[in-house]
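One structure below.
Let's look at chain A:
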Amino acid sequence: MNIMGTPAIEIEGLTKDFPLGFWRRRQRRSLDNLTLQVAEGEVFGFLGPNGAGKTTTLKLLMGLIFPTAGTARIRGRSIDDIGVHSEIGFLPEQPYFYDYLTARELLDYYARFFGYGATERSERVKRFLELVGLTAAAEVQLRKFSKGMLQRVGIAQAILHDPQVVFLDEPMSGLDPVGRREVRDIILALRQQGRTVFFSTHILTDAEMLCDRVAVLLGGKLQGVGAPGDIVSIKVQGMEVLFEALDGRPLPPKLAERATKTGARYRIELPEAELYAALEMLRASEARILSVQPLRPTLEDYFFGLVDREKGASHAVEVDAR
Partner candidate 1 sequence: MTVLPKNSVAWIALSAAPVLLLAIAALQVSIDARTRSGARQKQELLLRSGPLVKKLSLGYDALLADVYWTRAVQYYGARIGVPHADFDLLWPLLDLTTTLDPRLLPAYRFGAIFLSEPPPIGAGRTDLAVELVKRGIQANPDAWRLDSDLGFLYYWRSKDYPNAAAAYFAASKVPNSPAWLRLMAARVADKGASIETSRMIWSELFQSTKDPHVRKDAYEKLRGLKAQEDEAHLDELAEDYRKRFKHYPASTKEMVDSGILSGIPVDSDGLPYRIGLDGKSHLDPRSTVVIEQSFGAPSK
Partner candidate 2 sequence: MSAARISIPGVVAVNAYREAIRDRVLYNLIFFALMMFGAAILVGQISIGIERLVIVNLGLSAISLIGLIMAIFIGVGLVYKEIEKRTLYSLLAKPVRRWEFLVGKYAGLLLTLAVNTALMALGLAAALYYVSRHFERSDFSILVAIYFILLELALVTALALFFSCFSSPILSTLFTLAIYITGTFAQDIREFGEVTKNPVLLGMTRALYYLLPNFHNFNGIAAAAYGDKIPAALIVQNTLYALLYVSVVLLGASAVFSGRNLK
């Protein structure tokens, strides 16, 4: 798995400027001096709002655009080396494929670039179509595919050659909850096989759930790298209680007032000190207690805090900077 401790992905000072304006004289720096490393076998999340530079980073790594400065290596090889591409898979954001081909034809086409014999090729295509749940639509032309189906084809083509490092740009986008779960399962399966997964997303809950580590990008600059839990403070900010009323029994009015109601369910946030008093009140009115959880700032809070700070607004989330 780990070849002499070489990181799977090594990015050093990667910078990208885009020329602006008709005469191309002004520059827009869409990636500023990015430096980070991803170890073999990690599931690494690359987070940031739209326009932060995530897709730019991926395009640089894939060799679709060229860096203004900096270098990158994948499994010890420079990204200029064409051999790297035999070991990596890539799912672009909002993928578009040759719409005149069917799903099977597309996968077969891409499989040809890896030199498989005809039998192995067709076996692989079949296997990965099944993996992403497209067996039924295998002979349908891609121009008839929905966004979600295209996303699945995209994942299939990214991994059908069993790459060691998989790059996914917004892999959950366009998928319904079932689809998203399937993608999560695929990512977890890849991790199980010892592969490295590098995916960008702006959906923080996914990152929290799947990633060993995350990096946060904003305005082209790296804001922080670390395990999701390290990025935000462990400091508990209070408790959350979920409860509902039992058959016609009235609820303690003080609590019911402060709570937010969704259907039959109530949710209230309390400072830790008030917890037991509230629970006692609920117990007395024989309300049904659904859950009691500590409130921790999530990645989302951290995130919005960053964005707000960018915008100059004040906030109260603490950040354990690394």
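Throughout what follows, a contact is a pair of C-beta atoms (placed from the backbone, for glycine too) under 8 Å apart; a residue touches a chain by one contact, two chains touch by 3 or more; residues count from 1.
Candidate selection criterion: all candidates are chains of the complex that A comes from, given by their letters.
Every value quoted in this text rests on a predicted model; they were computed, and no experiment measured them.
Student: Since the rest of 1 or 2 are in the complex but keep clear of chain A, which one touches it?
Tutor: 2
Student: Which part of chain A faces candidate 2 closely enough to touch in the complex?
Tutor: The touching residues are 59, 62-66, 82-83, 85-86, 88-92, 95-98, 100-101, 109-110, 112-117, 120, 154, 157-158, 161-162, 167.
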